[in-house]
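Apart from one protein chain that is not included, each protein chain of the complex appears where it belongs.
Chains: A, B and C, in written order; residue numbering restarts at 1 for each.
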Amino acid sequence: MLRVIGVDDTEQLFDEIPAALRIDKFDAVPAGLGEADVTRLMRARAAQDEGTVSFIGAGAYEHHIPAVVWDIATRGEFYSAYTPYQAEASQGTLQVIYEYQSMMASLTGLDVSNASLYDGATAFAEACLMAVRGNRRSKSRQILVSRSVHPLYRAVARGIVAGQGIELVELPLGDGRTDVAALEALDGQDFAAVCLQQPTFIGTLDDVDTLTDRAHANGRFVIAICNPTSLAILRPPGDWGEQGADIACGEGQPLGIPVSGGGPYFGYMVCRSAIVRQMPGRIVGRTVDVDGKPGFTLTLQAREQHIRRSKATSNICTNQGLMVTAATIYLSVLGSEGLRRTALQCHANTRRLAGALGAIDGVSVVFDEFFHEAVVQFDRPVAPLIAALAEQNILAGYDLAADYPELGQALLVCATEMRSAADIDAYAAALQSVMHDSEAA
Amino acid sequence: MLRVIGVDDTEQLFDEIPAALRIDKFDAVPAGLGEADVTRLMRARAAQDEGTVSFIGAGAYEHHIPAVVWDIATRGEFYSAYTPYQAEASQGTLQVIYEYQSMMASLTGLDVSNASLYDGATAFAEACLMAVRGNRRSKSRQILVSRSVHPLYRAVARGIVAGQGIELVELPLGDGRTDVAALEALDGQDFAAVCLQQPTFIGTLDDVDTLTDRAHANGRFVIAICNPTSLAILRPPGDWGEQGADIACGEGQPLGIPVSGGGPYFGYMVCRSAIVRQMPGRIVGRTVDVDGKPGFTLTLQAREQHIRRSKATSNICTNQGLMVTAATIYLSVLGSEGLRRTALQCHANTRRLAGALGAIDGVSVVFDEFFHEAVVQFDRPVAPLIAALAEQNILAGYDLAADYPELGQALLVCATEMRSAADIDAYAAALQSVMHDSEAA
Amino acid sequence: MSEPVIFELSAPGRRAPGHAPAQPPAPSLSAKWLRREAPRLPEVSELQVVRHFTRLSQLNFSIDTQFYPLGSCTMKYNPKVCNRLAMLPGFAERHPFSPAGNAQGYLECMFELQEMLKAVTGMQAISLTPMAGAQGEFAGVAMIRAYHEARGDHERLEIIVPDAAHGTNPATATMCGCSAIEIPTRPDGDVDLDALRQAVGPRTAGIMLTNPSTLGVFERQITEIAGIVHAAGGLLYYDGANLNAILGRALPADMGFDVIHINLHKTFSTPHGGGGPGSGVVGVNARLEPFLPVPVVGRDGDRFVWLTEVDRPQSIGRLSTFMGNAGILLRAYVYMRLLGAQGMRRVSEFATLNANYLMRRLAAAGFDVAFPERRASHEFIISLRRTARDTGINAMDFAKALLDHGVHAPTTYFPLLVPECLLIEPTETESRQELDAFAAALIEIRDQAHSDPDAIKAAPVTTPVRRLDDVRAARQLDLAWRPAAE
Partner (left out) sequence: MSEPVIFELSAPGRRAPGHAPAQPPAPSLSAKWLRREAPRLPEVSELQVVRHFTRLSQLNFSIDTQFYPLGSCTMKYNPKVCNRLAMLPGFAERHPFSPAGNAQGYLECMFELQEMLKAVTGMQAISLTPMAGAQGEFAGVAMIRAYHEARGDHERLEIIVPDAAHGTNPATATMCGCSAIEIPTRPDGDVDLDALRQAVGPRTAGIMLTNPSTLGVFERQITEIAGIVHAAGGLLYYDGANLNAILGRALPADMGFDVIHINLHKTFSTPHGGGGPGSGVVGVNARLEPFLPVPVVGRDGDRFVWLTEVDRPQSIGRLSTFMGNAGILLRAYVYMRLLGAQGMRRVSEFATLNANYLMRRLAAAGFDVAFPERRASHEFIISLRRTARDTGINAMDFAKALLDHGVHAPTTYFPLLVPECLLIEPTETESRQELDAFAAALIEIRDQAHSDPDAIKAAPVTTPVRRLDDVRAARQLDLAWRPAAE
């Protein structure tokens, strides 16, 4: 090969790199390991983190993932394909995305889904940008965001939209849910959108109909953030109020993606057809080939960076494709009945958990109606309890102190369908004893 | 569907089963579990058996298995296909087997491999039957089997060939290997075959050239049993003596199959072309299709039970196909250089292990030249030591007491390339302390 | 698209690094033991391996990609989770000689598996060691022989098999040193009792039957048969390849069988793997229990233990180096736990429903069902003799043409007594759409057999290769790749 190129050795191939920049020795990373050694290493590392029983939700949910999901999703033909730019050579991926889009549209009750964004928080940020672009009735670069929206979604979105001079204005909570009166007080003011999370970050349920109608009456878009599992039983954003939300987005992880330390997950986004040209990310359409045979292709690409460059709807290129494949398989295996049962069991388990914890002295459950997360208040600081339980491999929940000081010394707990009654009882017992010890101390 | 059939309910479909035989209720097995529950159960069960560091070989060897091997072998198209009877719809499996046959032929230095038998022991049994059928120069139903052959192979084969009135006659050991003089003493007697294992069950090396030539001089077939890993560095059966062995067989497990509690493994068998029509099991041949395009098909099926029924060379039907697929991938990834290094590292590790153990008071290593198993003699019974070490999750080796009383209080140990120097040292240290304790006690 | 033989991708010195140790020291073995020339294995990169075998896999039909109604083979869905769980490190990395104390998790599964298998067969005891159906048969016949021998009955060396029997049955008889005596089937699909009565006698070791039979019908006279054979001093062997049909609905033990094997890779859905592995566990009644192959899993208080020849001195011994296809047994265990009792009954219910539905649809479309008056069990036979006579398009042609319809062919020319037959087993995991599409394909092929027989004779055309020259394969044996030069 060197002869064909006309060089003597491979070093010569790098001769256009100025000598001052070339490094002749590179040993700043460890020497390579054989696969057996890396395997031994990683197994030891993974084992360190294994064995916890988690009651944390807060945006990432441990569900049963049928073995078939990842068995199929990691087939080389899905795993090692690129973005389906050559449609004829990518019908597998394209059809999967089309099926995914169809499922998401039905789950949310809206029209058009894209092929994924990075995660729930960035999907939310993109939804804010989209609303500002898409809302013709508003000139505002301000967006109302309920305090019931995931605090980290708000933080991420704030950082992302700030560059474009867009501001997120907080709507306060009243009794654990978005305060309708507070929204009413803003009637007549120009905001591009109102953002609601249902179920809220703290598991409660907003009066989405009233809030949606009020937003629309004021010429604002409604951005809905929903846990997709919950949509098996809760009213979909497309049905909120008179007209339905304009954009739905959120975290796709509950649909067959392992909690996996926070990623890779995927952000989903679905909208009304009227605003599809403002949607970021890829979209697959069904069409026909030259023989009239149905087939799939990326469409509406004029929104995207590789065509429109600085005028694109977003800079996103690589998305979370494989996760979408997994989610599509997951939704196909579960079907709406399976997803419904999963949602209901999470709900039932969390009620059981709330009951068990609330029965402990010094512990009370604050809000009544919740989906699969509940706020538990304590007569003492939460952090030490979390730490003590973590040592027993029980992950007690998400400490609300920093994000919601108004809720007092509170913990957000979640019991998905993966937590058995025994797990729940063990948690309650351990908590009781930890609280007992902390009193004794 | 019931309407098309013309029945009212599915119970009616069973109305040809005499009423007395029909059971209306079946609850003798536990109720079905969801996948999540079964997963939890099996993970708990598997965890109980995990974490041992094994120095046992004795016919099953823990090697590094590249992740790619089982990732590909468990692809649905391999995993869920049947025997490739419809060749046009099974070219994948057929070509894999053809490639496997090619690799095994080269590894053993013989001509024709079949597509697998159940395991090493049954392959050996089939080789004995094949030798009796195939050896035109012998009328004997007796076969000479070296005592250095795996004791369980001998036990299994004895049981299988007994029905046909075939008898296995033992050739004794002399100094840890097949006693050449003992074979010479049988010169002139009619035996269908002589069976040798190289390396021997106890890891030593037989004088296979002399033994083979002597067998052939007496009109006997030579059946070679070889660990396929060893064939990367040891002389292949096809090269033994003047003419080479007639049949090679053995356990395919070392070629990419997890030790997996003893199975599924696969038995391999390779022979000289002249006797291929006596070979049991499937064989794949390359041919052409009606367009002249190369393709693969099962061939020489007239040996098999589905064609020849009671006159078949064997009753085998289902074999160990998937394991062969894995082995073919394994051999492709390693190549001859990778297999050679693996073999050499096992050899080096076992030498290190023998050295470390032999240095302990009351322990000695008996034979000098060995491949990757060594006999270690003790000044006391072995079983209690094994038990004590097993409690520390060290699997000390295979107790030779029952099978080879002539070796005294002896243990067969093995350290494959998977055992690190630290593993070996930890074993030696633990053994020393266990022996110390047992003295103290 | 055809794929080169992997050796053709090879380039000297190329390797997939990282899968073998760095250069180890030279062996301390004298040269006479050492190989002079390296074996010819492919020298390829890991990507080449992945690409080659992935592409090869795509050349296969399989359950995961096609309807696969291969009669007698029970090509049903293999739940992915079974493989996943059997491959857990605690199972996959356990050495077979690990002491029982380090194998309690595995042994508990096996003990429970034995119990469940007793329950589905009605038998008294189980041995899990046989590694496929044929080895289960071997074990069964060997036990029957051992039983007679133990009673001093040395002349019983005849095994009766119906003419519909699977080839492994007579082949097994031979392996065990017995002779196979064939008895005919009556036109209604049941065994000819008169012939049976004539066949039995003082040399009868036993009879091998599958029920439902390979003809796809339930042998209604099974109790009479048992009576005849037992009265003659013989034993009854149940070939459990078709157990799927009666799972949770009838017990072989109740039918009078003394010994049974079960193909776990059929009824209990372990992989077929392009030929194997399988498992042919055996069950016996009290009479034969002492002869069961070892090892067997026993229980001692709350510990699980291996029972060996020491505990079972009359055992026919071991059938495998270790204890059979352990990982396959785990897959079957997982599958059975998933199903549970009700799930098992659903298996036979839907397997039978699908078979009868498809049979009726094909009968209505004018195909000749072999036993039109009978219920199908989980499978059934059609004979294409009329079409073959009228058009020259025979069963094999139908099989090949089906491949072009994206469907694997049913079993052809078996059982031997029905001419031009297809043995069709849809299994319970297929949907009605698949069955309808299959029926439509058969109808289309038959129509085309009349309108354009040459097109059918030319089939398949959509497969990676077209019909292969089997004669050439057998005459010009090419069984291992060699470089062009050699």
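Miscellaneous remarks
Convention: contacts are C-beta pairs under 8 Å (C-beta built on N, C-alpha and C of every residue); 3 or more make two chains touch, one makes a residue touch a chain.
For clarity, every value in this text was computed on a predicted model and none was experimentally measured.
Among the residues A:182, A:259 or A:401, only A:259 touches the chain that is left out of the figure.
Across the interface with the omitted chain, chain B contributes residues 32-36, 43, 66-68, 71-72, 76-77. Think of the hidden chain as still there; on chain C it touches residues 1, 9, 11, 14, 17-18, 44-48, 50-51, 54-55, 58, 63-66, 76-77, 79-80, 338, 343, 406, 429-433, 462.
Operating definition for what follows: only the chains that are shown with their structure count from here on.
Put simply, the chain farthest from chain A by mean CA position is B. A separation of 21 Å divides the Cα centre of chain B from that of chain C. Averaged C-alpha coordinates put the centre of chain A at 46 Å from the centre of chain C. Multi-chain contact residues of chain B (touching two or more other chains): 34-35, 39, 64, 66, 74-75, 417. Within chain C, the positions touching two or more other chains are listed as 19-21, 50, 54, 79, 81, 83.
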